[in-house]
Structure formats: structure tokens, C-alpha cells
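A single protein chain has been omitted; all remaining protein chains appear in their positions.
Per-chain numbering from 1; labels A, B and C assigned in written order.
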């Protein structure tokens, strides 16, 4: 597919924003600014970007513990994301969710989810809303290779197919679940092959190539919008860092393996391609990078200077219909 | 495969025993003798029979709410099964389990299971014991077409494949889960095709033909015993009665459909085949039937005349290490 | 005020048995079905999903209407597909986690799903979706969203369904912040509570005890709701408070009537909701009677009976003249045999006996 110039710029901005957000976030985590574990998605930028390029705020995504990239690609504000990780009142979830629960319902982002696989049926449900209400919205479920072990994925794909729902199952196969290689845990050649068990199209895509992802996602999403039902896309990709901030990945994967993926870096790939095909100027790329670099400084500053939530926040937001009294049972 | 004469007789005996057990059981249920719901498996005799023909007491099976046929094929005593359904102290589970929980651990029968899909991983675990202990035992998980909706099936097949366990997944596709047709709920052409998602062989078999089942099961079980891992067998079959004793199946399926399956009745099929190929004499068949008819009369008499469990049984068997005191919290 | 109590909003329950409004004796079963119908008519965002809630899904009967082959578990949804069609009455594959999760996703995005989980035991299959998504989304996302889903399922023993089809663990659900759990005890209350649940913006579980489903009671013609988090008095009395919930509420009422013949004047509280919990109603009662017996069919440890006892022992301690008594099932799974099953479930004799022991008569 031809990608319109605006969209191209958006894609570069988005990938670079994800990259820089994750780098900044890790840096801040190591400085002790995060209040909990963080999972960086850097290396995996092309997937969420190529997919969300086809979505608007009226479409919905569900996500995982490694959700920052999905959030950014869905248009969330880096400031409020960073503030959330810092546990601040200005955070996306008032500091009550943290890195693993960032959500923005105004953007159709149904939340990162820290239970592996548990976010998947939420996207199916969003697609059900779309169908039920006659919207042309779609739902996209992001999940990792490790989530392929979970029964709820199977149930979600079967249900989506039975009800012919407008949903895309986007498996980010970064080849590891914690330290467990996908070849060990997932008893099939290509994950995309499992699509046939649900009579839906399945395709394996180079997850380091935003153009390839854009094409595959475009087809799947168009199909969903046409009312033809769900699809499965497997994105072969790689996380550049450890499973979580303190993980040392060299205990289970080699430097050579890492290098081979870095050699196919999604952002560099994209830069080369737009240069070769004269799709974007170097100046434009540089300007975007500069802008994002500043955005990250601003995000950290915003997060840093934001207030902590009031202690009363402990008790609010449990129910819609009543507030929880203050003091627990003490 | 050639079936040895003894095995042939066993198969006929078993199928006929299942048929007569279910007929008798339903009759007794309608007389009010069962203390709960019962699910008849008549019509489906060839599956459990053709599979269990390859098993001994050292092999293990797990089962479902529709488990009587599995029990009988695995060698359980009709008397104690009937007594269990009658809720008697002499029942297989002392009257504490009922129709949906008949088990006999001395026969490798790990129990009927009333949660759809929940029995499946038990057979995987049994296969793990076999592998761990170096036995040449296998585990067989029986489940229905409806259980294909459940995630735990997916998890079990994936796990069995990852660990290369000696287990056979035996799906009895009787075309309905309660009133829901398999075509509605299972989003794949043939259920057996899902095997490829787990890199295991999958085969669809005529579940009304004990010979065909015998062949397919023989291969899968031999493969398991050779240490080559799991297989999936789909048995296309039909339940002659409603989902449970009080269900009226004509609300969701036609007389013609029923007739077409009755025309392929597993027992009649078998009789014709052994007659045509002169494998068993009419006299032998008649003698077997007579014996089983009497066995069922005996089973009912046994169940009828057995005592109720002592009320203290309410509190026993919760833990191995201590008995529960008598009176609850009253 | 306690942690978990709803604000003391005025409770409007002007209708019901004893009230002078048009109505008729109706079965719980029929009332449930009618309430679903009312709510489907009332709000186009409401739809129902579950296994065999129509059955034979996607096919049509001789008149070309959607086939209603099963009528739903316990006939709850009987006939609905014919009037509301397969988009609003959605048969699911057997996959409780998947379809409950989908219901949560639908609720997060603007609809109001009602989920039939069939037997209460099957909540366990979908437990993570209930706990981690339905109950927690609002809080962990900082109040950005709501999860207006209603779940219902049949609980309890008494029908020979044995260990895996007789669960009653509403205490497990009441333990979970973010969920609401109601335990209607007759046709009148299931109508008001189910309607309230469907209109509520929080996730609510409605527990339908199997032994209640065929009971009959007075039900007003016009639609009404009962406040979630409010109990009711089934009988006023001064000698002892007896607390029931779900099936044990009529058991307590009958026991109290028996006791009345023996000169013991018991007050009977029907909890109706276990989360939020109407602490006031039983605390007020104990302040009057100075004695309490709590009757819960569920197993005892960390049960709703325990919770009521804990609340009373903290907040009405000074009124208590005697130990707090729990009458519950034993710490065992549900047995199959009818006699054992009957011995499991608290009955009138057990309740009356406990009360008499407590009063030393």
C-alpha cells in the first residue's frame, strides 16, 4: 500500500517517540523514579505503529504488561504516561495504576494488563460493541508470544470467529516470554498458522518493518471494517532490553542474536527506506527527532514536578455508585 | 489392524454393556431412582470401546459429565456404577459423587467431571506421571465437541506437545453441546484440524464404527507408548437421547437427522460386519447379550438393595490427614 | 460508617408483599424472565449472552423466527430470542473466561451486557476475568471507566447436582472490591434486584438459588428496583435476631414461625445483598434483641456468616448478651446422596435448635 505523506511522518514520529519514551523511562526507572517494575518495548516499535496507523480514537485496543508502545501509538500523552509511572496524581490513572495499567479511554486505549492473556477478550468485547452498535470501529488485541500458552486467547479467537467480530489479534512475537524461548513454549511452527483453527486469515509479518506491518494490518483492519470478521497477525520482533528493567537478558540469549536484530532496527530501516525512496527529507526526520527529544525532557519534568495523589485517593474509584469510606476497618 | 478374537468379543460385550447400561439407567432415572441429572451416552458406544480396547488398568482416562460409557469401557463394574447413581453406600464413590463423578482409581479411571473441559488436563498429568516414572502407560482425555470452546483444552494440547507426553485427546463430536450445534460453536471445519496448531497428528474418524476407531486409536496409542507424543482423534458420533434425561432433543434436531444416525448404529454395524466376515458367531453374540441383560438386572437389584450412606459420611474424605468433625458449625 | 457500606441513601421500596398494589402470585422463574424482558425493552444497550440461552443458535423455527430450542438454563431466557433476536440474545461457545472477558470489554466501550454463567460453579472458570478485569478496571485506571455488567448464575444445593454444580461461594465474590453481589430470596426480590443490577454502573453478580427458582410469591405488576446494599426485615421480633441470605432467608422465616409457637419471638433479617452489606439492619436488630444467629448455606470459613459475626462483634458488642452463633454448611464439598445433601443444608430444625440452645430453652 502507498502510505500518505502525513501518515509516514506520523509513523516515524510514533516509532521514535516510543523508542525515546522507553529509553527515558528506563533511565528514570534506574534513577528510582518508577514506583514499580517497568517493561520496555524498545525494538518493537514497528508493530504498534504500523497497526495503529490505521486506527482512530474510535477504535479500541487492549494491551499487555509491555504496553507503553501501544499507548503511544494509540495517541496517549507521554507526559501523563510518565507521570503515571512516577506514581503522580497527574498520571493517566492518577498514579493508581502504574506502568502495567496505563489506559486512556478517550483514546480508545482500554488499558495495559498485567495478567498475561487477560487483555485479549477485552478487544473482542470492544469489537462486539462496534458490531452491536453498528459502529465501524475495530478492536485490536495486542499480546506476546508467551500469551499463546493461555486458553483465553483460544477462547477469544474462537468467539470472535463465531460472532464474526471486527477484531485483529496482533501477536508480538519477540521470541521470549521472560527467559523462555517461543520455540520451547509454543508448539507450532509459526504462530500465525493457528489462525486456521478459527477459520480466520493468519499472516506472519516482519515486525521490524513498519511498511510490512502497515500493509498486513491495513488488510486485516479493512476486512474487519467490511464485516468479514477477525484476523491474526504475527509480528516477528525483538525486545532490545531485558524482560523487565532489572533483567539481564544475556543469561538466556546471545550477543550475536541481539546484534542480528539490532542490524534490522525498525527505525533505522524506516530511515533508510524513506531516504532511498525519497519519501521524507533528512531535515524532516531530524526535526521530528528534535521535537521528540524535547518532548521527553518535558515529560520527565512534568512527572517530576507533579504532586503525589492525596491519600484519600486510596478509597475512591472502587464503585461508581458510592465512595468507599476513608479508613478501612481500622 | 486385525482384531484378535478375544478383543472382538470384548468390544461387542463392551458396546452392548454401555448401551444396556444407559437404557437401564435412563429407565431408572425416570422411575426416580437417580438422585440427580443423568446424561446418557447411548449411540456413542464405539468411541470409548475402540479406544479402551488398547488400554489396561495401568493406563489412565479422564472423562466428562457423559461418562458412563468411558467407565464401562475402562472396566468399571456396572453394579457399583448403578449404585452410585442411586446414591448408595456401595456406589463407586460411596454415593457421594453421583452420575457425574463416577471414578475407579484401581481401573485407571480418573473420574467423570462435571465442569466442561476440566478433566482434560488430568489426563495430561497422568501422562506426565507415566513419563516421569518411566511407565509405558498412556493417558486418554475424553471430551465433547462443546469442550472445544474451552481454553483449558488448548492449554492441555500445547503443554502435552511441549513436553511430548503420551496422551491421546479423544474428542467425541456428537454434534451438539446441549442444544448448540457444533457448526455454530466451533469455528473450524473438522475439529481434528486443530491438531496442527500443536504439531500433533489429528484424525477424524467415523465414531459409529468400532473397527475404524480401533485402528485410529491403536496408532495414536502406539505412538504415545513409543514416546512420540500426543495425538488428537475426533470421533464423529451422535447421542441418541437428549442432553440430559429430561431434555427433549426434537426442539433442536430433526427426526430425519436422528434416523440417519440410527441407521449407522454402532452395535448393528458391528454385528453386520462380524457376521459378514464370519468373525463371531450369532450364538456368541446372543450369549453375550443375554449375559449383559442379566447383568443389568443384577445391577439394578444390587443398587436397589444397597444401603444409604451413613450420615457421618457427609464429613469424611475431605482431607487425608484429618477427619472433619461431625456437626459443621451448628 | 464502615468500609464497605453504601451511603445511607433513602431506600425506596414502596412495593411488595403486603403493599396495596396490583400484582399476582408468580414463580421466581417466570419473574426472572419477565424482568430480563423489561430491561431489554427499557434500554437498547442491554443484551444477554451465555451458553444455550436460546440454543440451536442461528436457526429458525417453522415460522421463520429464531429457534428457541433450549430456552436458557432454568428457562431464564425462554422466548427472548424470538422477541429480541440473535443480536441481543447471544448464544456463546462454552468458554466462560472468553465470553465474560468479552462482556467486560463490551461494557468498557459503552454497552450493558448481561451474562448468564449458568451454574455458580462456573464462575471459577472465568474467575480471573471477574477479579482482574471486571472488578479492578475502574480502580486501577483511576476512575476513568465503569464496568456496567450483570452476571447471574444458579447457586446452592438441594437438587442432587453434587460437588461441582452446587457452589454457593458468594462470600468469595463479596470479598472482592469492585464487585457487588446480591442474593435475592424470592420472586419479589429477584425482580427488584435484577432490575437494579442491570441498571447499575458497577459489575453485579446475581445469585439465584436453585431451590428458589420454582417458588412462588407475590410480584407487583409494575416494574421496580430494590436498592443494592439494603436488607429487609422478614419478621419483627424481640428475643433474637436471625440473619438469612438467599435460600436460608425463607428457612429462617419458617424457623421463626415455628419458634413463635413455642413462645420465642425472633426477628428475621434477609440480607438481600452481601456486597455492599447492610450492616445497619442487623446491628439495629441486635441492639434490640441482644442475640444473633446467622444462617448461611455456604461452607463456614471466611464466609458471609463469619463477616456478619465479625461486624456484630465489633460494632454491637455492648448489646450482645450471648455468643454469636453461625449455622452453616460443613467444611466439605456438596455430597450427591440426597440424605447427605439435606444434612449439609441448614434447615428449619437446625436454625430453631440453635436459637433454643442460645436462649437456653
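We adopt the following convention: a residue touches a chain if its C-beta (ideal position, glycine included) is under 8 Å from a C-beta of that chain, and two chains touch if they have at least 3 such contacts.
Fair warning: this is a prediction, and the values are worked out from it, not measured in the lab.
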Touching partners, among the displayed chains, of the absent chain: A, B, C
Absent-chain contact - pick from B:24, B:64 or B:92: B:92
Hidden-chain contact residue, picked from the options A:43, A:69 or A:95: A:95
Contacts of chain A with the absent chain, listed as residue ranges: 34-37, 87-88, 93, 95-98, 100-101, 113-118, 146-151, 177-181, 184-186, 251-253, 308-309, 311, 313-315, 318, 324, 327-330
Positions on chain B where the hidden chain makes contact: 60, 62, 91-97, 101, 103-105, 110-111, 113, 115, 118, 120-130, 132-133, 139, 151-152, 154-156, 158-159, 162-163, 316-325, 327-329
Hidden partner interface residues of chain C, rising order: 3-4, 121-122, 124-125, 127-128, 131-132, 135-136, 139-140, 162-164, 167, 169, 171-172, 174-178, 275, 277, 299-307, 309-310, 312-315, 317-318, 320, 322-326, 330-333, 335-336
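Criterion: only the chains that are shown with their structure count from here on.
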Whole-Å gap separating chain A and chain B, where each centre is the average of the chain's CA atoms: 45
Mean-CA-position distance for chain C and chain B (Å): 36
Separation of mean Cα positions, chain C and chain A [Å, integer]: 39
Chain C: positions in contact with at least two other chains: 92-93, 95, 97-98
Numbers and ranges of chain A residues touching at least 2 other chains: 151-152, 154-155, 158-159, 162
